[in-house]
Each structure stands twice: as C-alpha cells, then as structure tokens.
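Presented below is the structure to which this report refers.
A single protein chain has been removed from this complex, and every other one stays in its place.
Labels run A and B following the written order; every chain starts at residue 1.
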C-alpha cells in the first residue's frame, strides 16, 4: 500500500478531501518548501502537465505552470476555445482523451458543473479541477486554507469575513466547503443582489456558523481574524448603474484597517481591481501576495504527490 | 561511424525512408517505451525544439511538444502568421534561420510543397516536416504505420481501407507513400469529388494494389483489416449543399462494425467531428486514441535519435 494517499488521485472537489487529508497536504507543503530547488527540479522531470482552459484564467494557469516548472516538468495545453481542433468541431470528450495521451496530469477549467468529474471518468491520468461550474475550485480552497493556517497557526476558532460578490464567485463556495471542515465563524458581507446562493450552502450550514450582512459594519469588522475580499465583476450586472452604485461600497482601505483587529489578515484571490487600496499592500495585514506564493507551493506539492508514489521518502 | 543513422538527419519526406529505416524506427520506439520516465527525462535535457506552424494544428504541435517534454527538453515557437516578426514583413528564410540559432531541431508546418526541403537546406540543425503542401506529413505516416504494425504484428499482407476526403488530406498521401513500401492491398473510398489525385499516386501504383470505390460497400468492408477514417472538411467544398449531401455517407457506426471482420481496427488521425460514432470508442476495434499515444512515443523516439549520437548505448 502506498503511503502517499494522493498518488494518481483526481482532485475534483474540495468535498472529496477530509480534514485529515488537508492537514496532510499542508504538512507535505511545509516539507516541500524546505527542499533545495535542484531537488525540487527532479520531482517532475520528464513529466507533462496538460492544461485545458475553456475559460481564460491567466492567474490560475500560470500558478500551475510555475508549480510544474519548479519540479523540472513541462506544461502544454490550450486556452479557451480559440484552438484549431476545437474549432474543427472536436468534442470535450475527445479533447480530454487526447490530452490524456499527451500528458501525465490534466488541469481542467470549464464552465460546466461536473466537467471535471466527467473528465476524471474518461481519463486514465489524474484530473485536477482548476475551476468548474459555479462552485468548485478545490486547489484555490486548499491554498486559501493553507494561507490561513500558516498565518494564524490554526483554523479552528477563527472568525472569518468574506466580502464582495458571493453569488457568482466560485472561489467563495469552494472556500466555504473547505471551512465547513473546521470550527469557524463566517460572516458573509455582500449587496443583496450578490448574496450567497442559499441552496448551495444549505448542506454546510449545519457545520458552519454563517451570518449575512449587507455592509461591512464596524461591529462585524472588529471581530474578524481574516477578511477575504473578492472582486465585484462588472460583467455580472445586467444594469451598469447597479454596478456603479455597489462598486466602492466594500473597498478595503486604511479606515477599514483602523476599525479592525490589529492583526487582521486581508486575503484576495487576485486579480484585484480596486477592492483593496494600494496603500494596504505595505502593511503586515496584507497577505494576498503571500497567498499567491503559497498557492504555487501547494500546487507544486500536490503535483509532486500525484505524480510520484513516494516523493518524500516516507517509510 | 555512427550506429544511429538518424543522428542530425532531417525528416522531410516519408519517401526518404526505406522499409529498413522504418523498421529500425519502430524497434527504437519499442525500446524507448520501456524506459523509465526519469531516464527519458535526460535524453533531451537542455535541448530546445523550435516549432514554426504557418498553419494551425494544435494536435500535431502538442504531440511534438509533449514528446519533447517527455525527454526533459523544451519547446518554443510560433503559430501561424499572427506573430509580430512575420507581421513586420520577415521572410520565411529569415524566420527559419533565426529559429535555427535558437533551437536544436525545427518542426515546420507550412502550406507550400517543398517548404521543409527549403528549410532543410537553409538550417544547420535538423528539420522535421510536420506537414507541408498537399502531400507530405512524414511523422504522421510513420506513426500510422507503427500503429498498424503494433496492432497487427505485421504490415505485409494486410487489407487496408481509407475512407473520406482523399483529395485534400495530406495525411492520406503520406500514408500511401509509406504503405507502398509494404505488400498491402489498399481500398480507397470517397465521393467522386474527393477522390485521390491520380497524378500523385501514379508512381506508387506500381507497388501498391489500389482500388477505388465511391461507397463503403459491404463486400469491401468485410475484407478490411484496417479502416482508416479521415475527416471531410466543410471548408473544402465550394458548395455547402454538396458538403451536406456527402457528410454522413462515410460515417463509421455499429452497423459498419457488424459487417466487418471481428478484429478490424479503426484508425483516425484526429480530430474527428462525426465520422466515427462515439459508441465505437469503447470497442476494441477503436484504436485512434492509442494511435495518438503511439504518435507521441514515436516522435519522442525520433527526437531522441536526431538529437543524440548514441542514445540507446548501442555497440
């Protein structure tokens, strides 16, 4: 039996991972970070990551590419549907199957719920879901949890605010599913039109203390250990005036910091537009760039575990 | 004298390779497949494949990229003419010469007959023709032959049907030139408007038993060991109604399989649109995905042979 539970495993949904699994991944990531780059550079030698991005996401794609590169491996792939074989009328199933022949692990982003599950059933090699449908982005949830864990030393007992577009951001749902494995209080702050979809969190509400607000009230703010900020995307609004009205409401600036705990940590999946004032960047509270680096390291660790039976020489 | 005949050699036309050469490549590919990925990952270390694709072909490009990646090497390059230096008015000769300075082997796809020969004369490093003009795609022919060889144990004596667009598909001509080196019967099935160009096969008809049909007749079908299906491209028809008339005629589905030999092998260079019913995929007769994997492995083997004097430690 393999000591490495993740060898050749798909990563389809954050819900497939127990709290124990996540702790294990966090510990592996800690170990991975200590390795010299020349050791890292052997872990993916001669291996290929194949990416299929049916929605553009430079950020996520480059995070995976750089993770694979740090292992000495390569990435090949296609971004959105402006690809000749897809234009020629090829089906998703065929594209996945061919990529399966060409690579050792497939990273898929696709607008449909269930697309990664479908791919995992088709492909012989492991699938990593890099965002599917409206709710799943498991590696983003893992890196968010890892960032919280590294920053605060634990996750249990924390008070976590999530602000912005909670209706359409798949990152938010994946993070909530992940947080539901821990004992935390979550405050959700959004305009009513961008509130969380109740049907999606119905199941996890049993485990998670969720409270909803339409404004970042001072009373809420001063309780938070973490403030997770998301982008409010203009394209989500049928009415541009509705967008203009809401746009600035949830902006995090120095006045927000002043009303917060001294050690509040500000997170953001990036890219940001103007949800966070640039002057926050230089404070110790801003951990969103660190979050990006943790993301690369956690993904490199996941790839290492998926591609190698016993990469860390466990006995 | 080098034991490896292919070291630093160009691959311009399938006609430059004897039956003996092909057998040697097949044997090397068999050996290559047995290597551990960490051994493979040394064979192209620090080497660069430069691709120049003046026609888009995600499939072929990714096959070469993944082949090079499996050797631990890198690929750089440009796809079609939406590239700034070409837009700035650079000639093909200059682009090839520069790529020659930047890479160890050049993979070229270009619409003109003779483009790869031209490139091979200009460049110091080897050229691999990844499709030129209307007839040459030598590595596709090699991988098709290798697939047939692996599947059937031999090529001599087989009855091979090729169905679809036989006029414009360069894959078909390269495959026929390859098959002409063996003792096979070939049945060509196409609508009259997409029949094989006689002037192109005049020479090889001396060696190849070719028969032409306009329909996939039951009598033909039951003789076939291999049915090689090609896509009928809408863009080839001046008249869309002509296309609609022909489109479904050569579709391979379960009724076709029922009338065939029990062990007929269905091949396709991919991507497919609807020439092959998806329900065929799960049968043992469908070998087109395997064909894609063989393609990667054969190309990785060719790159290994071209880039290394004695990669397999022969004495």
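Keep this in mind: contacts are C-beta pairs under 8 Å (C-beta built on N, C-alpha and C of every residue); 3 or more make two chains touch, one makes a residue touch a chain.
Since the model is a prediction, treat every value here as computed from it, not as a measurement.
Student: With the full complex in mind, choose from B:57, B:103, B:116 or B:190 the residue touching the hidden chain.
Tutor: Only one of B:57, B:103, B:116 or B:190 touches the chain omitted from view, namely B:103.
Student: Of B:73, B:138, B:161 or B:295, which sits in contact with the chain we cannot see?
Tutor: The one listed residue touching the chain not shown is B:73.
Student: In the complete complex, the non-displayed chain touches which residues of chain A?
Tutor: Looking at chain A, the ones touching the missing chain are residues 37-38, 40-42, 56-59, 62-63, 65-66, 68-72, 74-75, 231, 233, 270-274, 278, 289, 292-293, 296.
Student: List the residues of chain B that touch the chain left out of this view.
Tutor: 42, 45-48, 50, 72-74, 76-78, 83-86, 88-91, 93-95, 97-104
To be clear about the criterion, only the chains that are shown with their structure count from here on.
Student: From the C-alpha centre of chain A to that of chain B, how far is it in Å?
Tutor: So the centre of chain A lies 40 Å away from the centre of chain B.
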